[in-house]
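Notes to accompany the following structure.
A single protein chain has been removed from this complex, and every other one stays in its place.
The block that comes next holds subunit A.
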Amino acid sequence: MTDVAAQPGNSNVASATRDTMAWDSRARRVMMIYLPLACFVLILLFPFYWMAITSFKPNAELLNYKEHNPFWISSPTLAHIKHLLFNTAYPTWLKTTMFVAVGSTFLSLFASTLAAYAIERLRFRGSPYVGLAIYLAYLVPPSILFIPLATVIVQFGLFDSPMALILVYPTFLVPFCTWLLIGYFKSIPYELEECALVDGATRLQILRRITLPLAVPGLISAGIFSFTLSWNEFIYALAFIQSGANKTVPVAILTELVTGDVYQWGALMAGSLLGSLPVALFYSLFVDYYVSSLTGAVKE
């Protein structure tokens, strides 16, 4: 957050000094900055454009580049989306994914708020080590864990249930959120809590009435990050869920929609587009929080 606020000031200073530089002519600036930037944006966005345009193209146009310009649609159609919504279990998958993402987000926010508060504010001997241990958990990649976790899930009788995902996703969400929230709690003056303690408030009252309201931006950042990560998660959802109805969107598109040798590119791309929209929308509402959580965590 801080550098988002500080950045206009910085860049004004930078541009003021730059305007006085003789070598910085306009043509040079276009060549050195705008042209490469345009290339980057073009390449980074092209797959999305291609995804979007494919999902509205009728099949005849999709597979005939000779008569139709592939970069444009001459007769857009909603057939692929209609097929997706009414002939497949896509709405169910969306619902399952939403349920899993929301559930695991709340679970990890709950766990990591308490943990961050204990580590940062209830300071006890060894609290830095607990913080470090939780942080190290973030470095354990899911690819190493999914095979033994599958046996654990089977032991718990949770195989093929969305509950398994809600319980497992916090393993990579809690470390990040805790880490982020420790940073946020640090920025809240301790004197506020001391005042409340002197006034006779209990620790839990302090957490609920003082610390949490002040940490709302941090909670939002952590929440958005958790939501997008659990929406995007793939390997656990692939390994732990078997029945079609319980699959999450990324897994379902890949395993249920890719059938046979002739790929339904229109439907596949429509599914990808619809599956990306919720996170993209959610993200666009909270871009600044998201960027700050990403960069804040790096700087910590």
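The definition used in the following text is that contacts are C-beta pairs under 8 Å (C-beta built on N, C-alpha and C of every residue); 3 or more make two chains touch, one makes a residue touch a chain; residues count from 1.
The rule is short, and it goes like this: contacts and distances are computed from a predicted model.
Hidden from the displayed complex is a chain whose UniProt protein name, among "Spermidine/putrescine transport system substrate-binding protein", "Sugar ABC transporter permease", "NADH-quinone oxidoreductase subunit K" or "Citrate lyase acyl carrier protein", is "Sugar ABC transporter permease". Checked against the full complex, the candidates A:P47, A:P91, A:P213 or A:G244 give a single residue touching the omitted chain, namely A:P47. Residue A:I253 is the one among A:L84, A:L180 or A:I253 that touches the chain not shown.
The omitted chain makes contact with subunit A at the following residues, 3, 6-7, 10-15, 17-18, 33-34, 36-37, 40-41, 43-45, 47-48, 50-51, 54, 62-63, 65, 70, 107, 110-112, 114-115, 117-119, 122, 124, 130, 134, 137, 139-152, 167-168, 170-171, 174-175, 178, 202-204, 228, 231-232, 234-235, 238-239, 249-251, 253-254, 265, 268-269, 271-272, 275-276, 279-280, 283-284, 287-288, 290-291, 294-296, 298-300.
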